[in-house]
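Left out: one protein chain. Kept in place: all the others.
Moving on to chain A:
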Amino acid sequence: VRIHRVRSCSSIRFIKSKYVCVFDKSALKFSHQQRLFRTSAVSCGQIVQFKLSDIGEGITEVTVKEWYIKEGDSVSQFDSICEVQSDKASVTITSRYDGVIRKLHYSIDEIAFVGKPLVDIEIDASKGVASEEDVVETPPMSHEEHTHQEIKGHKTLATPAVRRLAMENNIKLSEVVGTGKDNRILKEDILNYLAKQTGAILPPSPKAEIVPPFRKTEAVPAAPKDKARKIPVPVSRPIVFSGKDKTEPVTGFQKAMVKTMSAALKIPHFGYCDEIDLTQLVQLREELKPLAEIRGVKLSFMPFFIKAASLGLLQYPILNASLDENCQNVTYKASHNIGVAMDTEQGLIVPNVKSVQVCSVFDIAVELNRLQSLGSAGQLGTSDLTGGTFTLSNIGTIGGTYAKAVILPPEVAIGALGKIQVLPRFNGNGEVFKAKIMNVSWSADHRIIDGATMARFSNLWKSYLENPASMLLDLK
């Protein structure tokens, strides 16, 4: 075993003096050739002043831009401590020691000097202190592998405890995938690697049969007769779960939802559902889609649903109303600003199409295209998101048949549209045919909307969609 003694370096200054260079005794256990550079200080909880090392190019001062740790944090060797900047170069300073941060010598935007203390670290008593040189420790392995390692030029990061665990289990660190910072190999990674290999933490011996759990072997059918064959036994493996709960404040989109939904709670909801046969509408849309495309517009079903809703609202204007806070007055809104619930990366938003009562189906399609592209780019403006009077939510594009939608104040009604399914239905002649069925679930404010009104509105809306030609009669 070759052990190198490194000169004590002047840049490591101990507050309590007297240090001795000793061998790390665990080094003697290694039977393979390896290189380890160590000096250790014999003391408990020594505070070391970690100095800012040379940056290169003759630079003497840098600006501290970000601290990755704070006083009281524990750090391991190679953990990032801070980010400093000098003349267009951003430098990550990493810790040379395992220990606890006791003092930060600079605050953000202060100038730090090369060769002067950056942080004070209290060293763990049990562990050694790394030398001045930046070294890459090579893991314990045979000589051939060592050469092979050099050819690969692969470096592995792992704390001494992890290396010991790997060595004890005859694991090559190069074959373990590290999941820690900078792809460092953690104890969990070693355990997972082992679990995959043998199903238990045992050094594989030449005689023991390695039985992968949950895999059937050909031996099973012959088992009763052949005693020599082994029956696979599921081995219980240690479950290493290193996940932690994560708490974060509610902000942004979530906060908006909280506000809206808390207010919606005050509204007594009632629901009403029905089934719509869209067979004719599907066919109509197929015919109209290419026409819309020529005009540069994508035509979905929503423009039809929206226009039909507006026609219905003309007959039942109470569904397009608003109740004031004290429930003293009902305001019948003149304009049908129909909201369309949209799911974006950040969350739910509900832009609305203004004045649907004076828009054609094509106009609505154009506006929907505009709102959708702004919505997915996160660029909807306040005017697009305010002023809604009635909302449709097409949850069916994601899935589902029935839903109970929540009314968005200050509105009084909302419709949730399920997905369009092909289902068998009877026609006028009593024959079964393939029908395109969609379910709608309405929710309304029971303080001013009664069941009968909701039902009649729904029937009217349904009739327009089941027989699109009838929309022509009432189009304004």
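As a convention for this text, contacts are C-beta pairs under 8 Å (C-beta built on N, C-alpha and C of every residue); 3 or more make two chains touch, one makes a residue touch a chain; residues count from 1.
To be clear about the criterion, contacts and distances are computed from a predicted model.
This figure omits one chain of the complex; the name its UniProt record holds, of "Esterase KAI2", "Eukaryotic translation initiation factor 3 subunit K", "Calcineurin B homologous protein 3" or "Lipoyl amidotransferase LIPT1, mitochondrial", is "Lipoyl amidotransferase LIPT1, mitochondrial".
Touching the chain that is not shown, out of A:N169, A:T260, A:S335 or A:S463: A:T260 (per the contact rule at the top). When you scan A:I349, A:A435, A:I449 or A:L465 for touch with the missing chain, the hit is A:I349. The omitted chain makes contact with chain A at the following residues, 55-57, 65-66, 78, 83, 85-92, 94, 108-109, 134, 136, 148, 151-155, 174-175, 177, 182-183, 249, 251-253, 255-257, 259-260, 263, 322, 324-325, 331, 346-347, 349, 377-383, 385-387, 408-410.
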